[in-house]
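Excluded from the complex is one protein chain; the other protein chains are retained at their positions.
Take a look at chain A:
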Amino acid sequence: MLLHNKASRKPGRGGAGVIELENVAYSYGGGELLTDISLKLAPGSFHFLTGPSGAGKTTFLKLCYGALRPTGGHLRLFDRDVTQMDRDAIALARRRIGVVHQDCQFLDHLPVDENVALPLIASGQASPDEQENLAELMTWVGLTNRAHALPPELSGGERQRAALARALILSPEVILADEPTGNVDWEMSQRLLRLLVELNRMGKTIMIATHDLSLIRAAKAQVQARVLRISQRRLQLAGADL
């Protein structure tokens, strides 16, 4: 099945983290937004990332998938320092990282199923085999009946599920989700969470940025999740009160 077929791909070598940050700093040009951040995302780990709005959660995730480059320190994706990766190398690394963007980001002129299949198309892997996987994935996120709709015609929750399906189509080793439950009701957020927990049980490394503390509590009942908080430009392990 789709969700297993590439899961055996080796994560980073020698037990190193799939994504490693070492004293990373980032600034958009003004003062530093993030300072001295060190973190090793171990393969198969489950992380939450919290912090007040504007703290830099989205920025942190963008660093993790190579959309932004650190302005200080070292960042390694799959054991390669990003300073030594050109844009093509970043693009290839990104195929191993499924990203659920905070505002989803679709090609509005293409129907939902093609948007979900976009990573396949763009990496030249579109094939009849993958067609089957696509259908399976659409069923899994419950979007089969919306497959031919255009993204602007979707509800917020449907968009989030489509974004998750797109993040999963290449069977990536890592899933970075930015507020994946931002636009959905409690029930739908629990469904999305169960999908992510299931993926983690299959061995995927997961990091979810959210300010929804109830979501974190619900997750902690299902998996062993670490909660990180960005506060005053630094990354801290959140207390056990969560």
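Here, a contact is a pair of C-beta atoms (placed from the backbone, for glycine too) under 8 Å apart; a residue touches a chain by one contact, two chains touch by 3 or more; residues count from 1.
One rule holds in what follows: contacts and distances are computed from a predicted model.
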item	value
Undepicted complex member, UniProt protein name, chosen from "2Fe-2S iron-sulfur cluster protein", "Sarcosine oxidase subunit delta", "dihydrouracil dehydrogenase (NAD(+))" or "Cell division protein FtsX"	"Cell division protein FtsX"
Residue of A:Lys57, A:Arg76, A:Arg94 or A:Lys204 touching the missing chain in the full complex	A:Arg94
Omitted-chain contact residue, chosen from A:Gly17, A:Pro70 or A:Pro119	A:Pro119
Residue numbers in chain A that touch the chain omitted from display	67, 87-88, 91-92, 94-95, 99, 101, 105-107, 109-110, 114, 118-119, 121-124, 126, 166, 170
